[in-house]
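I'd like to ask you about the structure that follows.
With one protein chain removed, the remaining protein chains of the complex are shown where they sit.
By written order: A, B and C. Residues from 1 in each chain.
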Amino acid sequence: MSTAGSMLKTHPRDLNGVDHEVVTKCIEACVECAQACTSCADACLGQESAQELVECIRSNADCADICAATSRVMTRHTGHDANLKRSVLEACAAACKACGDVCEGHGSRYEHCRVCAEVCRRCEKACLEMTKSLG
Amino acid sequence: MSTAGSMLKTHPRDLNGVDHEVVTKCIEACVECAQACTSCADACLGQESAQELVECIRSNADCADICAATSRVMTRHTGHDANLKRSVLEACAAACKACGDVCEGHGSRYEHCRVCAEVCRRCEKACLEMTKSLG
Amino acid sequence: MSTAGSMLKTHPRDLNGVDHEVVTKCIEACVECAQACTSCADACLGQESAQELVECIRSNADCADICAATSRVMTRHTGHDANLKRSVLEACAAACKACGDVCEGHGSRYEHCRVCAEVCRRCEKACLEMTKSLG
Partner (left out) sequence: MSTAGSMLKTHPRDLNGVDHEVVTKCIEACVECAQACTSCADACLGQESAQELVECIRSNADCADICAATSRVMTRHTGHDANLKRSVLEACAAACKACGDVCEGHGSRYEHCRVCAEVCRRCEKACLEMTKSLG
């Protein structure tokens, strides 16, 4: 079991009916996406053609920040607030969609953008699944 | 002029019609709220009655993380994405509303909660003003 | 291969002799530790005995913030600055040591503290290995 899953299993509070597998997947996807986007921004910046990748670097930076914040909010279950979670998940899905679109557009030329686009798609999907699971 | 304002004034890109004063206020409010919520969580934790402030500590932690991410997204103007900004501002206003409500409930007993509630209200308002300004 | 490893492999710049495996392990350990500490803080907060876990919650919060920042600094290779990396790794190892000690002290009573202590030890070790690898 992943660390996020192991930690979740030991939580003392009732998780308000939240599905352990769905929330674990969502946390892991957000954490993975935050790191991949930080990495993609830096790789784009290191390309000789960085000038053409300005929009991608910016999307990556936003997506990294929002995914990082979302991973933290989704990790917390004490004093559960489903409405706030829903709103944060929506912003995160929007950031992943936007960044996934930009990265996909460069995916055939830059391998880091191709990998990052896949990670963004996965995270967007995990946020949408999580939202559904909140009811 | 504040540092956030001075920095914004020197930005090389057209800000897509975003009002400088409104966006500067929004960034400053988010930065202030992230710090105040981190401080309130720590002060609650330091109270002998920390056990009764569990919900407040959790709201503070979420609000700090979301405000910090929002301050960064709102600081970026290169490769402007109004839809993403709108979605992030909505999540931030929701976090400030939730945290402001919880802190206000303890405001008469704990001065740090009273000050923090005021900061949350200010930040919620600044996010709503900013959303309106995005059109 | 992990996402962090896949992203690193596609980086356009020479990594200044940094060992791919060592830096990947370090990034992954920091990311894992940031999430585990956020989770442990929330689990401690959810315990009926939260009052006794105040020091642990605080150590977790510091460790989460420092590990998150370190994971980002270590993910960046464009414009490499070995001195800054060394200084950040030292702070991160100190945070992991402190948090690992506090969590270990509660490990026999709280499973989340036991798991988190292990993660902190792993991250501390990964930061020290990384420092050595920087020369």
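Just so we're on the same page, a contact is a pair of C-beta atoms (placed from the backbone, for glycine too) under 8 Å apart; a residue touches a chain by one contact, two chains touch by 3 or more.
These numbers come from a predicted model, not from an experiment.
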Notebook entry, point to check: Among the options B:V18, B:A36 or B:A91, which residue touches the chain absent from this view?
Noted result: B:A36
Check: For the chain left off this view, which of C:D19, C:E52 or C:D65 is in contact with it?
Finding: C:D65
Note to self: Tell me which stretches of chain B touch the chain missing from the display.
What the structure shows: 3-4, 6-8, 10-13, 27, 31-32, 34-36, 38-40, 42-43, 45-48, 64, 68, 71-72, 75-78, 110-112, 115-116, 119
Check: Which chain C residues touch the hidden chain?
Finding: 54-55, 57-59, 61-62, 65-66, 68-69, 72-73, 76, 78-79, 81, 83-84, 87-88, 90-91, 94-95, 98
Notebook entry, point to check: Given the full complex, what residues of chain A touch the hidden partner chain?
Noted result: 41-42, 45-46, 50-51, 54, 57-58, 61
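To be clear about the criterion, only the chains that are shown with their structure count from here on.
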Next item on the list: Select the chain whose centre, defined as the mean of its C-alpha atoms, is least distant from the mean of all protein C-alpha atoms.
Entry: A
Check: Across all chain pairs, which one has the most C-beta contacts?
Finding: A-C
Item checked: Intercentroid distance (Cα basis), chain C paired with chain B, Å -> 27
Check: Can you list the residues of chain C that touch 2 or more other chains?
Finding: 42, 45-46
